[in-house]
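First, the structure itself, so that you have it in front of you.
A single protein chain has been removed from this complex, and every other one stays in its place.
Let's look at subunit A:
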């Protein structure tokens, strides 16, 4: 802990914040120290720890002091930790909370999780060593260019240059991010191949696997978005699994739908059903595939997809077009309403309120006023007063 120095916690010119995590406690080697509850910040140049209760208490250590890092898994009653092994403190180090230490390492204890992500990013920074190529500091640096013998100073020109570098860096990051996307797509291709090979193995071993296992595997494949491999003609009309699931859903959702005016968005349904299940949760694909079968199975609910792509479950008895009539009344009473205002008045989610108003507009009952202040709906007087 004697490698730490007091700091204002402000990032310097050229230093960028990479990640921050609350709820971190520090250890000097194996011993707890009084820095027990703070925000740990990782920048391109330093590790900074700031006390959550007293923001003035802020200490930092340059990343160049780090020799290597290790992960220490969580245990019963113990948080996950990162062990940071350090070089000895430089003789010209700024003053810090500890003058000496018998340990050459510290531990970062993640009481509120976040250890996995922090370890990954810290490892990346240790590999990239960006502090070596990005000079920081407000002080004038005298740096003789060996060829031209010029003196480079950090002033207005230096600041402009750094902004230019940062802009270039961002452009590079954008194209790198797109590179990552194409790597992800490669991975997706691999997984599709994997699923196909598993499907083929099922086909070959039809005799050795029980029907129950086969059904389970088919439903897993479907939940990964792969079409049923064994009986292709059932694709589209779903499997036994989804049919059973659809019937289950009709049972579970009847009351909640009645309580919510007969309509719920699919995300609400996903949350409600999975919170109720607790275990053996539904994948989003399974939910959608089951809901697609509701109508054909003549169940009392149906799936409806709005123009915007928003998907909802409605009671068969629910008639959205009729609800539009009452929405028109409400809007007329108030003169005009935004989706937010309408949602609050009627007690609906903003998402569904907006869909209802859009439907009313589509049916010609409402007009929109689309300004930067928001989207506002008015009764369509052209229709009623012509």
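Assume a contact is a pair of C-beta atoms (placed from the backbone, for glycine too) under 8 Å apart; a residue touches a chain by one contact, two chains touch by 3 or more; residues count from 1.
What we mean here is this: contacts and distances are computed from a predicted model.
Note on the omitted subunit: UniProt lists it as "Vacuolar-sorting protein SNF8", one of the names in "Vacuolar-sorting protein SNF8", "Small ribosomal subunit protein bS6m", "Translation initiation factor eIF2B subunit beta" or "Exostosin-like 1". Among A:12, A:36 or A:285, the one in contact with the hidden chain is A:285. Among A:53, A:102 or A:275, only A:275 touches the chain that is left out of the view.
Against the chain not displayed here, subunit A makes contact via residues 17, 19-22, 39, 74, 80, 110-117, 120, 166-167, 170, 173-174, 176-178, 180-181, 191, 216, 220, 223-225, 256, 260, 264-272, 274-275, 279-285, 287-288, 305, 308-311, 340, 349-351, 370-372, 374-375.
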